[in-house]
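Removed: one protein chain of the complex. Kept in place: all other protein chains.
As written, the chain order gives the labels A and B, with residue 1 at the start of each chain.
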Amino acid sequence: MELELRDVSKHFGGIQALNGVSLRLSGSQLVGLIGPNGSGKTTLVNTISGIYKPDDGEIILNGEEIGRLKANEVTRRGVGRTFQVTRAFRRMTVMENMLVPALAVPSDRGHREIKERAREILSFLTIDHLRNDYARSLSGGQQKLLELGQLLMTDPDLLLLDEPFAGVHPKLMETIFEYITTVHAQGKSFIIISHDMSSIFTLSQRLVVLHYGDIIADGPPDIVKEDPAVIEAYLGEDEDD
Amino acid sequence: MKYFLSLCTTGVIMGVIYALMALGLTLIFSILRVINFAHGEFYMLGGYASYFILSTFTGLHPLLAVPLAGLIAALIGLAFEIAFLRPMHQGRIERPDEYAILITFGLSFFLMNLALAVFGPYPHRPPSFFQGAVRLGFVNVSADRLTASILSLALLTLLLLIINKTWIGIALQAVSQNKDAAAVVGINPLRMNTLAFGLGVGLAATAGALLAPSFLIVPDVGAVPSIRSYVIIVLGGMGSIQGSILGGLLIGLVESLGAGYFPDPSRALNYKTAFGLVIFALVLLFRPRGFFGRKEV
Partner (left out) sequence: MTTYAKSTGRRFWFRPQWAAALVALVIALLVPLYLQIHSPYWLHVLIVAYFYAILASSWSLLAGYAGQFSFGHMAFMAIGAYTTGLIGRLVRLTTAPTGMCAEIPLPGRDLWLVFINTVGDNCLELGKVNMPAGTLIYRPPILSGIILGALIAGLAGLAIGALVLRFKAAYLALFTIAFSEILRTLIRGEPQITRGDHGLRVAPLFPQTISRVPDYYTMLAILVASLLFMYWLASSRVGLFLRAIREDEEAAAARGVDVVRYKVLTFVITSMLAGLAGAFFAHYITILSPNIIVLPQMGLVIAMAIIGGVESLAAAAIGGMIIQISLELLREFEAWRLVIFGALLILTLRFARNGLLAPLLQRLSGTVPRAESREEASQAELGEEVGA
């Protein structure tokens, strides 16, 4: 997997959400994306995943410019994402939720194989027993697990997780940790947005810090932590977690 | 040239009235985020109300029925908003976007059939405001239409003043921009919703009452004006007040010029509304957010 952002900009009305962001990601990395509220983290994930089109700049995935593609086309090219506020299909069962991405993205798996795989993933995420329940009857944390499960159904190479730990019960948190480390060990890359500093420091090999739409630091967590610009950016900011 | 100018004159005269009705729709959309699919039926209601008032109180000057008709429609609008739209803004309705489309369409279906049941399918016509016609440049305009246009212009000006200068107008603007922030400074968004809906449908009914002497009233008389208003707000940009006024004038001109220069004059009137659909399609193709729309479409 090779992802490169070149001078990506995005603004809404007068607000500059991304200000010429450049970023390279190759091989199998686990990147933490942090920054104060409103620094453009979710906008960045939305732009990579095709929900937004960048105003300027290029997004290149494995040699192909994907900045103009629709979200479903980006997903087909091996990028999966979760949403900050979960967006599982509420009035569909858990199993149906898993089938949507599996059937939407072409693969050579048969129907039976797809269902088996869905159950395997659901078991791994500890929610297999809920597979015939409507997604809306799941707890917030379980819906997060379901979204993580949906991602794996399309075999992505790059997973973009938006606040995977926010508001999750500690018990489910462990499952999410295990998910990330296991999937990462299979050679997949992650970009994880989080306000949960201790989790993100433990997990990631590389931290990227956004501030008012600019990348102000990028490097190993230990070094970034000491960066004066980062400390400055976070000063006066109420830490959520 | 004379012909062109006279067409422009009639276009502007009608455009002002179109703008009034579209402004009502815009007001509702910008505050409630709801497209009122019953807008045309409030127009119809305005026409019937003025007819009813004038045939009951025969001594009344026809102009006095106009504000009364607007008021009656506004009261019906207020009641509908409180009973059926407010629960949506209180989060008591699932899938509110769908609900808003269907419930206002349901209201339109209900009102249209109610008018049919009460007044029957035959056309009604309230008395004229003033008899005769007035010479404007190269063209004779019926006194009724001119009156309607002048009053619409006055009402538009008054509304713009209210929206921009008074506390209530500024409160409405605040709610349209940011509900939560407005609530923080002590504006009750639910009350503003009700107010905006009442005001919006009141404007439609006023337009209906103003045009009632010029065009006959039948139960489905609102269909064409409401479609015209939809085209205007899409053209002007959903929720934009300047957009709906400019859009109204533009559609008035397009209809007048289009019908005036249509190759076969005997069929020109039939195609008047079709121009609107063409404009609708062109806007969606080339500038989906209209002249002044916010970027989200």
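Everything below uses one rule, namely that a contact is a pair of C-beta atoms (placed from the backbone, for glycine too) under 8 Å apart; a residue touches a chain by one contact, two chains touch by 3 or more.
On a predicted model such as this, the values are computed, not experimentally measured, just so you know.
S.K.: Pick from B:7, B:22 or B:35: which residue touches the chain that isn't shown?
M.R.: With B:7, B:22 or B:35 as choices, the missing chain is touched by B:35.
S.K.: Kindly state which of the options A:29, A:154, A:189 or A:204 is in contact with the chain not pictured.
M.R.: A:154
S.K.: Who touches the missing chain here, A:1, A:95, A:166 or A:197?
M.R.: Result: among the candidates, A:95 touches the missing chain.
S.K.: For subunit B, enumerate the residues touching the unshown chain of the complex.
M.R.: Listed in rising order, the touching residues are 35, 37, 83-84, 87, 93-95, 97-99, 101-103, 105-114, 116-117, 120, 220, 223-224, 226-227, 230-231, 234, 267, 270-271, 273-274, 276-277, 280-281, 284-285, 288, 297.
S.K.: Which parts of subunit A face the unshown chain closely enough to count as touching?
M.R.: Residues 49-51, 70-72, 75-76, 81, 83, 87-93, 95-96, 99-101, 103-105, 111, 130, 132-134, 136-139, 142, 150, 154, 169, 171-172 of subunit A touch the chain absent from view.
Everything that follows uses one rule, which is that only the chains that are shown with their structure count from here on.
S.K.: Could you please state the distance in Å, as a whole number, between where the Cα atoms of subunit A are centred and where those of subunit B are centred?
M.R.: Roughly 46 Å, centre to centre.
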